[in-house]
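In what follows, a single structure is set out as structure tokens and then discussed.
Just one protein chain is left out here, and the rest sit where they should.
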Amino acid sequence: MSRRLQTIFFPAATGALVIAAWYTIHALLSEDLRFLLPTPTAVMTAFRTHADSLTRAALNTTQGALLGFALAVTVSSFLALALSLSRLVRIGLYPYLMILQMTPVIVFAPMLVVWVGAGLKSVTIITFLICFFPLVVNTTQGLISTDRNLVELFAMWRTSRLQQVLYLRVPAALPYFFTGLRIAATLAPIGALVGDYTAGSSAGDGGGLGFQAIIYSSQAKYAALFATAATTCILGFIFTAGVLSLSWLVLHKWHDSYETTDK
Amino acid sequence: MSRRLQTIFFPAATGALVIAAWYTIHALLSEDLRFLLPTPTAVMTAFRTHADSLTRAALNTTQGALLGFALAVTVSSFLALALSLSRLVRIGLYPYLMILQMTPVIVFAPMLVVWVGAGLKSVTIITFLICFFPLVVNTTQGLISTDRNLVELFAMWRTSRLQQVLYLRVPAALPYFFTGLRIAATLAPIGALVGDYTAGSSAGDGGGLGFQAIIYSSQAKYAALFATAATTCILGFIFTAGVLSLSWLVLHKWHDSYETTDK
Amino acid sequence: MPALLPPIVEFREATKRFGEGPLVLDLLNLTVQPGEFVSLIGPSGCGKSTLLRLIAGLTPLTAGSLIVDRRSPDAAAADLAFVFQEPTLLPWLSVAANIELPLSLRGVAPAERSVTRRRVLDLVRLSEKANAYPRQLSGGQKMRVSIARALALSPKILLLDEPFGALDEMTREHLNEELLTIRERHAWTAFFVTHSVAEAVFLSNRICIFSANPGHLYTEIPVPFPYPRTEATRRSRPFHDLVADVSRILRSVEPDTV
Amino acid sequence: MPALLPPIVEFREATKRFGEGPLVLDLLNLTVQPGEFVSLIGPSGCGKSTLLRLIAGLTPLTAGSLIVDRRSPDAAAADLAFVFQEPTLLPWLSVAANIELPLSLRGVAPAERSVTRRRVLDLVRLSEKANAYPRQLSGGQKMRVSIARALALSPKILLLDEPFGALDEMTREHLNEELLTIRERHAWTAFFVTHSVAEAVFLSNRICIFSANPGHLYTEIPVPFPYPRTEATRRSRPFHDLVADVSRILRSVEPDTV
Partner (left out) sequence: TAPAKISVQLDWVPEPEHGGLYQALARGFFREEGLDVTLLPGGPGAQVMPSVATGKVDIAQADSTATLLQQAEGLPFVQFVAVFQDDPSGILVHADSPVRTFADLNGQTIIARPGWPFLKFLVEKYHLKINEVPQNFSVAAFLGNKQALQQGYFIAEPHHITQAGGKPPRFLSTWDAGFRAYAVLITNKRFARERPAELRAFTRAYLRGWQDYLEGDPTPAHTALKKAHAPNTDAFLAFSRQAIIAEKLVTGRDVRSGPKNIGRLEAARYAEQIAQLEALGLLAKGKLNPATAFTAEFLP
């Protein structure tokens, strides 16, 4: 089987298994529990019934997810650079980054809503808060794990600290960075969803996927709730596909995590 | 300044800056917004006033956080091993792990509460769901990034796949694993908190920190809410301190992210 | 040479290229009997390391056939040891642990392991570095650990890729002699890549001279001196003559091929 | 030798140990004039690489003093190039980019960079690998790229740590001669670690012989042959005599110190 075919076949096979298991569990559930796990068919139907609102909500959430993701990547890159430059900055700043990550959204949300207003801005900020930490940690670890021999090479060249970072530490950190990026790509849509139901806004077009999820959940529309979750997942897949392609482009020629074709 | 002293001094210095900024912002806020950002003094007072319930809640959340974290580490390690063993497993399973990470808790929560019951078990599971993904991604990346020369060495020895994994890939993946662990250690308390307020139970002893957070928030007790958040952060620091010590123990002798003292 | 035994390594019309790249080894024919000590010599990039990697089964042939110990290279070679051109130590293990690892992977008992480890560390004169980590070693020391690790395995086929390149002459000669001594006890077959003609002549009973672009076996030269060879061999007239001969041939191969 | 100039490198009572480890270099006194070509030779682990790293400012002295180009080693050395014992290439850059990188870091214009790159790649005979990535190179090829990269810098002080150890004799001799040719144009000072006595004699005007445990400078031997040296020098009687002398001294140093 060609690699391309495999890439389609194996997830599909697992998917078939999952769906089979899903139907089986559904069938095994006692009657009064079934509503909690609507069948894939029911979810597909819900997709069609609610296509309009789901599309609208998905577009809405995508904006927040994209902006928050972009913000997280930018900010975390700069932060990671700062952290990698000195152990003192690291021990001085790291605890406060942790605090940012650990403070429950419920504490920030009211302030956000009061200060920047509910809606896209707040959703973006919450997405950012959820995404940035794995990025910072991974990128920093990458930046400080540079091969010591190469660090000495640059020390030899008496490069500026900045040059060392740009031409050595940054490329060497790419495998770690992309690992963080993969985590963040998965967190972005779910972050936007959380942001949406803590500080979103229905202004204009009726809110994002987080709004929908709460509404469907409160109305016991479980099939629609599952469809909403599936939409979030699709968003995440698109983000991840982007990250994986970029990672392949940048790393496959030289990094040991990609096999060479020339065996 | 000795290294030990630095390790205390620099975070403390940043802390002083943060607290100064905090007071300043508080003072700059218009009177009717000040309640959103209670002063550190107010938070300290709240700590004392609510000491009992906070301690009880913290213990409660710690249980869920610890169990969920332990579960995440265990499950993710096995998953990462499976994923690293073959590209096919990787492309077959990865999307489904992403789904697990991306499905909003609001979808799982009713099922969890109905099946395993509100309380510790549900909180543990939600913590697990929130922690495991960064661990899987990092550990897998570590396991597939092994230096190709070393892989050939093991190939030479005709070791079993298992031996290769245990004696080569696992130790080589440790820097990545610990990076994931550091992220997960930060996510665990916040995960338990989220779990607590989506599927916690106030039955018995009044719920964990998530529960407290919501109650304080709904009663506009902001100082107490901040104290709750601070408690979560303290939990996270304890987790992280554990992970950092372990990481130092395991890595400092050989990994390039730790400087040698023998320059 | 025991001609009745089946060859332990046999290349037939073997060709190798990486991906779409140029030919690296072209139409190689080479038959080696058990117990032979074969030196490979030739310009940088002519495919010597690649040849060893083929025998070790680390990379597949592009065309032709290769038989190792009567099997395909993958299937053979529980009894194979490879000293790579680079030291290839596990950075997280001490020198002692690096040497013992392949033994413990084969289920050798701890007591026996530590005896072997001590023996080979003594042999490469690194006993006092047993507890050091690789990053605390000099270049030559790392290489010697790598050699010790391979010797500890008492393999049937030993692949040595410029093992002594980073070593001073004395250490090198010492190890040359040790290699021959050990060989008297275990009759392994050796493939030995070197850039030192004298070393090749001293150690081997056959020298394969390669030329590059594409790499191919230019000629084979038998070395007739009987074993055991000693300091005396090294100082003998025929030895010097053969070294001169081989050097000459090598020079004739190289100029326009490098 | 221009004795009036201040020395370019001067060790005084220099001592080095790593952390709490044993002494690596003991009471070293060494003065080198601008334009000298100094070879360092001695057993594995005697501190040759460490000495070069000290000059380069990559590791600090434990005691004593070291002056490089009239400054401390940290402050000096914009004009220093180091060929490490291991190739140390950036795995994410092609051969060409690896060579051009230090030039572009110094702000050399692209056009000039690519001229230089072509020149040095030609010199090490690797022009056809310009677009390969390090992991596609043989051991010797990687080392040659590393040498080319250092030469591209036209440094004032060149530190070479066994640069030719992984190379076949022909390539090695070719590069020896190239090194001397380039040196006629740029009068850099060279510190050259090698295990080949003949190479040391051919290239340098002074040979420092080190002994180990702890590493110290056992003796210095001046090499009186005038430059330019050629194939003829290599074949001359005095050359052979000196090589023999140095080898003898080296042997006398080593046995109980290795």
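All chains are identified by letter, namely A, B, C and D, in their written order; residue positions are counted from 1 within each chain.
By definition in this document, a residue touches a chain if its C-beta (ideal position, glycine included) is under 8 Å from a C-beta of that chain, and two chains touch if they have at least 3 such contacts.
Keep in mind that what you see is a predicted model, and the values were worked out from it rather than measured.
J.: Which is it among A:16, A:51 or A:114 that touches the chain not included here?
T.: A:114
J.: Which of these touches the unseen chain: A:214, A:233 or A:251?
T.: A:214
J.: Check each of B:9, B:22 or B:35 against the chain that is not shown and name the one that touches it.
T.: Of the candidates B:9, B:22 or B:35, B:35 is in touch with the missing chain.
J.: Just one of B:10, B:154, B:177 or B:211 touches the chain that is missing; which is it?
T.: Of these options, the touching residue for the absent chain is B:211.
J.: Going by the touch rule given at the top, which residues of chain B touch the chain that is not shown?
T.: Looking at chain B, the ones touching the missing chain are residues 32-33, 35-36, 53, 109-110, 113-114, 117-118, 196-203, 206-207, 210-211, 214-215, 217-222.
J.: List the chain A residues touching the unshown chain?
T.: Spelled out for chain A, the touching residues are 32-33, 35-36, 106, 109-111, 113-114, 118-119, 196-203, 207, 210-212, 214-215, 218-222.
Basically, only the chains that are shown with their structure count from here on.
J.: Distance between chain B and chain D based on Cα centroids, please, to the nearest Å.
T.: That gives a centre separation of 50 Å.
J.: Could you give the separation in Å between the centres of chain C and chain D, each centre being the mean of its C-alpha atoms?
T.: A distance of 28 Å separates the two centres.
J.: Which parts of chain C, given as residue numbers and ranges, touch two or more other chains?
T.: 18, 21, 86, 135-136
J.: Indicate the residues of chain A shared as contacts by at least two other chains.
T.: 148, 255, 260, 262
J.: Considering the complex alone, what residue numbers of chain C touch chain B?
T.: 53, 56-58, 77-78, 80-82, 84, 86, 88, 90-92, 101-102, 105, 133-136
J.: What part of chain A is in contact with chain D in the complex they form?
T.: Touch residues, chain A against chain D: 149-150, 152-153, 155-159, 163, 167-168, 171-172, 174, 253-255, 260, 262.
J.: Spell out the part of chain A that touches chain B in their complex, as residue ranges.
T.: The touching residues are 6-7, 10-11, 13-15, 18, 33, 36-37, 87-88, 91-96, 98-99, 101-104, 106-107, 110-111, 114, 133-134, 137-138, 141, 144-148, 151, 175-176, 179, 182-183, 186-187, 189-190, 193-194, 210, 213-214, 217, 225-226, 228-229, 232-233, 236-237, 240, 255-257.
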